[in-house]
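All protein chains but one are shown in place.
When the chains are written out, they are named A and B in that same order, and each has its own residue count from 1.
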Amino acid sequence: MLRLKLQQSSLISRDLLVPIVSVLLALLVGAIFILIVGENPLHAYKVLFLESFGSIRSIATTLQRATPLIFTGLAVAFAFRCGLFNIGAEGQLYVGAMAAAIVGITFTGLPKIIHLPMAIIAGMVAGGLWAAVPGLLKAKLGVHEVINTIMMNFIAFYLTDFLVTGPFHGGRWAPETDRIMPTAVLERLFVPTRLNTGIILAVVAIILVYIILWKTRTGYEIRAVGFNPTAAEYGGISVSKNIVLAMVLSGALASLAGVEQILGVHGRFIQRFSPDLGFMGIAVALLGKNHPVGVFFAAVLFGALRTGAAAMDRLTDVPRELVVIIQALIIMFVAADELTRRLIARRRKA
Amino acid sequence: MDNILEMKNITKNFPGVVANDDISLDIRKGEIHALVGENGSGKSTLMNILYGLYDADSGEVFLNKKKVDITDPRTAINLGLGMVFQHFMLVDTLTVAENVILGSEPARMHFINYKKAVDDVARLAKEYGLRVEPRSKVADISVGQQQRVEILKALYRQAEVLILDEPTAVLTPQETEELFQVMNNLKKQGTTIIFITHKIKEVLAISDRVSVLRRGKLVGTKNTKETNHPELAEMMVGREVLLRVEKTPAQPGKTVASIININVRDRVGTHKVKDVSLDIMSGEVLGIAGVEGNGQQELIEAITGLNRAESGEVLLHGKPIHKLPPMPIKKRGVGYIPEDRHKRGLILEYSVADNMILGLHSQAPFVEKFLFRNEKAIQENAQKLVEEYDVRPPNIKQLVQTLSGGNQQKVIVAREFSRNPEFLVCSQPTRGLDIGAIEFIHKEIIRQRDNGAAVILVSAELDEILSLSDRVAVMYNGEVSAVLPVEKTDERQLGYLMLGGDAQKAEGDVEIETAAE
Partner (left out) sequence: MWEYITFFFNATILAAALRMATPLIFTSMGGIFSERSGVINIGLEGMMLTGAFMGMMVSHYTGSPWVGLLGALVSGAIMGLIHAVASIQYKANQVVSGTAINIFAVGFTVFMLRTIFNVAGTSPPVPSIGNVSIPIIVDIPVIGQIIGRQNPMVYMALILVVVVHIFLFRTDWGLRLRSVGEHPKAADTVGINVFLTRYMAVIMSGALAGLGGAYLSIAHLSRFGDGMTAGRGFIALAAMIFGKWTPFGALGASLLFGFADAVQMSMQELGIPRHFVQMTPYILTMVALAGFIGRATPPKAIGKPYEKE
């Protein structure tokens, strides 16, 4: 009876159940770590969430932290819809960031209306091309994309290391480029936070991804390949073409995370600036059920964790790395959803 | 003679089907016992239960008069049962000897004595006449040799009862001969063999006794010497009520499609379709009868562009289409109901409406400029087809995976038939469906024929072939062995031909039009 009821309950609530329970379980296990430190978990979590949602300013910070995660989350989710596992978002965002920075630095005297889009597009093209390589290798030679995207990550790290310490090394001692021109900057929206117009770009990306996937022929084909390549092939859909296309678009989305960080936050390319934004994108996509709207909420949650972590670190004895542990646990629980489901079922029986 | 093995009242249900319905089977010590029946009659299920891969819902197994509880293959092996699966359970990257000893390795302190392994395997191979080189990699040897490795695996574990699941399905006639010699050797040395097949000729050639299954039930067990080909065929096929389809005699028009000397080989090089030539006329249904796995599927895939023929031509209105990919073939007016609707026909995670446009999704009116989907057109199309083809529930937004098999098939039929194809290829169109859906799809096929389509119908169900076709081609071992007008043949004769009977010597008082003519 109970099971029947469960199935009858609306689709949305059932889809949300596993992610929500996974987050709660992760917070629960996280509480153990807080206890190790000798703090009160409830107090630590209260500080964490007050600091990330308690005021307009903290909400702005949360949104700023969420912005790059929206892009990487969308990137992973988009590829996933085509049956591809893009764990190369990290590398794609680095090459995208570097391309945007180079355009942002080298072109002078352009009006903003040209310079800014140029920098953004340069980043997207670089990220897209970077992702095209594993896409092509998969489509043409059948090499699984997982290993290749990992390898491409490291190649991207070293390539950008080289560029930022060599040809594009800035005037200062630190491994970073010069500042980009003001004409290529994504404007701050809420000073003193670093929230910038990148968030608008992110929202546009969410809408565009939704439209592409569900309102266009391209999306129909990409999802068909993701669900059932043999049937798709019979339906005249080119599997290899769509694999490459999905990877390119995924890479372009991932690169926007880097572009936003450079043009909106740091104002220059800094060596290894990304705090695992690409890998966190996997968590965001997973938690958001690979749906653009879900990605938004998952990214905001992760953004909040990062924002609150700083305050928690300051105001309690709990190191900020607690949220990294929590994020890892969320991924684990969402991935092992069979476990999570079983825990839910047991809870209901009890 | 004593019974070595007794299976009593075995019943096994799978969702929606009774695979084994109260089956009781006795196997005598030292005999070759053939287990025959059509595909889906429950032979493999019964043997998988015996070997501990499936749990029976009810029933008991006795070995040497003792009740045994076989929960997993390890238990079965320890009890002296060995099984050679239809799909070989061999690790390609390992050698013959390694595969044979796997799980029962001759080892000291866990170090494998490879010399002993190779010697043992060589000795066993020699003893039973199973020619195979122990040091070869399994990936490098022929299918026939791989089968010998499987048999060696069972013998190495000292199997007293050896189950062979359709062993001849993958063999050439010569290899089959060799297998029979091996089976006779084994019998001489005291091994009991359960031999699963659907080829009556083989039953008669090798077995001592034969049990026939039909639709999950045991029809009977006979001494092979006391039975004959027609009797077994009748037991296998049965004389159940035919699903008769109302139809007027065909009005064949001009030739729509010509298949000329098509040859197909599979990836490992087995000759699957041998020099098949057929003409299909407008307004007729050409049935292709045959036991599954005799090249029908490969022929169909060559026609629809899903696979390339090695040689030969397929002409549509005189123009070659055999070098085209599936899409252009479709666009030239070929409709196709694939054999496996889940693999080829549908995207289960898509809605009914989205499945109704698969393959048409890139054309007007379903897509507008800038690649945008025209939701209105997509929905109108689906709404129309759902009503016309009676898809239930008539909710076009529902995911196809939530529909029943019959309604899933109706979605494919609606999509393919609604474009009024000139050439319609139907492969097992009603497999696994309920009576209502079968009747509906049969009517639709005849309606297409009456509208002037040329129809190819591949089916393992003789009832279906006989009730829908105007002419019947029989495929056996990759060849079309006969093409007969439907009114001049019957179930018995087709059954005989399907099981490899000689077209020239076919029983019955009808004239046989052979393929060669």
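One rule holds in what follows: contacts are C-beta pairs under 8 Å (C-beta built on N, C-alpha and C of every residue); 3 or more make two chains touch, one makes a residue touch a chain.
Since the structure is predicted, the reported quantities are computational estimates derived from the model, not experimental observations.
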Which of B:83, B:219 or B:412 contacts the chain that the document leaves out: B:83
Sole residue of A:239, A:310 or A:332 that reaches the chain not shown, by the stated touch rule: A:332
Hidden-chain contact residue, picked from the options A:27, A:50, A:129 or A:146: A:146
Residues in chain A touching the chain absent from view: 33, 36-37, 85, 87, 137, 141, 143-144, 146-148, 150-152, 154-155, 157-159, 161-162, 165-166, 276, 279-280, 282-283, 286, 319, 321-329, 331-332, 335-339
Footprint left on chain B by the chain that the document does not show: 51, 53-54, 72-74, 77, 83, 85, 88-94, 98, 101-105, 107, 110-112, 153, 157
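Definition applied: only the chains that are shown with their structure count from here on.
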Mean-CA-position distance for chain B and chain A (Å): 47
List of chain A residues in touch with chain B within their complex: 215-218, 220-221, 223-224, 227-228, 230-236
Residue ranges of chain B in contact with chain A within the complex: 304, 306, 325-327, 330, 336, 338, 343-350, 354, 358-359, 361-362, 366-367, 370-373, 375
